[in-house]
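Just dropping this structure here.
Here is chain A:
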Amino acid sequence: MTASRRVPWTLIVFVVLATVPWVGSRYDTFLAAQIVIDALFAVSLNLLLGTTGLVSFGHVAYFGVGAYVCGILMKTYGVPFVLAFPAAGLGAALFALISGYFCVRLIKLYFAMLTLAFSQIVWAIAYKWNDVTGGDQGLPEIPYPNLDWINALPGCGDLRISDKFYLLTLALVAISLAVLHRIVRSPFGRMLTTIRDNPERAAFIGVNVRAYQLAAFVVAGAFAGAAGALYGIFSRGVFADYVFWSKSAEVIIMAILGGMDFFWGPPVGALVIVWLNQKITAYTEYWPFVLGAILLVLLFALPGGIVGGVHALWTRLRGRGRA
Partner candidate 1 sequence: MTALLDVQNIHSAYGLSRVLFGISLDIAAGECVCLLGRNGVGKTTTIRSVMGLLRPTSGRVVWKGADITGWAPHRVARAGIGFVPEDRRIFPELTVAENLAVGARAAHRPGRWTSEAVFGLFPVLQQLRDRRAGFLSGGEQQMLTIARTLMGNPELLLLDEPSEGLAPLVVEALLTQIGELKRQGLTILLAEQGVGFSLALADRVYVLEKGEMRHTGPAAELRDDPELRERLLAL
Partner candidate 2 sequence: MLEIAKLSKSFAGFRAVSEVSLTVATRQIAAVIGPNGAGKSTLFNLISGHLQPDAGTVRLDGRDITGVAPHRICRMGVGRSFQRTNIFPKLTVFENLQAAFLVHHGQGLNFWGRSEPFYREEVAALLASIGLRGQERTLAGTLSYGNQKQLELGLALASDPRILLLDEPTAGMSATETDETIHLLERIAGERELTLLFTEHDMEVVFSIAQKITVLHQGRVIADGAPDAVRDDAEVRRVYLGHGLVRGE
């Protein structure tokens, strides 16, 4: 099976997504932006959940730190996006390094609880530190970065600023996902999967389990921060609500709904959740109820997620075809 003979699905998907501002409505662009940002967020979580086997219940903290760092730098200090965006990733990574150092010392449920606690500390700070974070008012009206250079590209001259930012977001997410994909497939990624599968044995083939877990935690935190930074600008503001613990649960649901054993599972989960959310909130305010019901179906009927289910079905059909 050579790479050249395979259909470049991911490339096709990204090209299709890039056409949205031209072929779709303003609302479609809005939806697409949310999906790609959430996809990055969910994939970063899955580096912990699916790849390393760490159940983080506070991943939204790093998303939030990224959003606030970028938002504060751009709005309060007028720092350009080119600097503020990497700063958001670095800030989130730094916070992940500090909190992760303590979290990886714990196992299982205790790990989940400590990550939850750290995320609630971030929430408490965001909610109360009026001078810096805007407190419960949040930080509205974060400026768009200057994107005039996009005008130079063919066919982009008459795009709205929000469309341009969407294209920038798409490009940044694509690069981030490519990097994450590479990391998961790298020797380092292989080490993480051994830890997920059997941490005790991993130590006995010479893996420093905690150090690798911490490294994964920091990488996941950095990309969550990047997603947060994009989200803050995209939604025109950063608010304490972004950091509340139930958001961590939501992104876990995305990862599991898509299928956490597969790299492209979480993006599929993000797509389904965001799309369903938009469709259902148009009819009823009881979105959480629907989400809960989806979760129940998932837990009891489809534990491998959508991609996992499709994969199992595909394997079975192919097996039958051969037999």
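One rule holds in what follows: a contact is a pair of C-beta atoms (placed from the backbone, for glycine too) under 8 Å apart; a residue touches a chain by one contact, two chains touch by 3 or more; residues count from 1.
A word on the picks: all candidates are chains of the complex that A comes from, given by their letters.
Computed from a predicted structure; not experimentally measured.
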Counting any copy, say which of 1 or 2 touches chain A in this complex. 2
Touching candidate 2 in the complex: which residues of chain A? 182-183, 185-191, 193-194, 196-198, 200-209, 212, 215
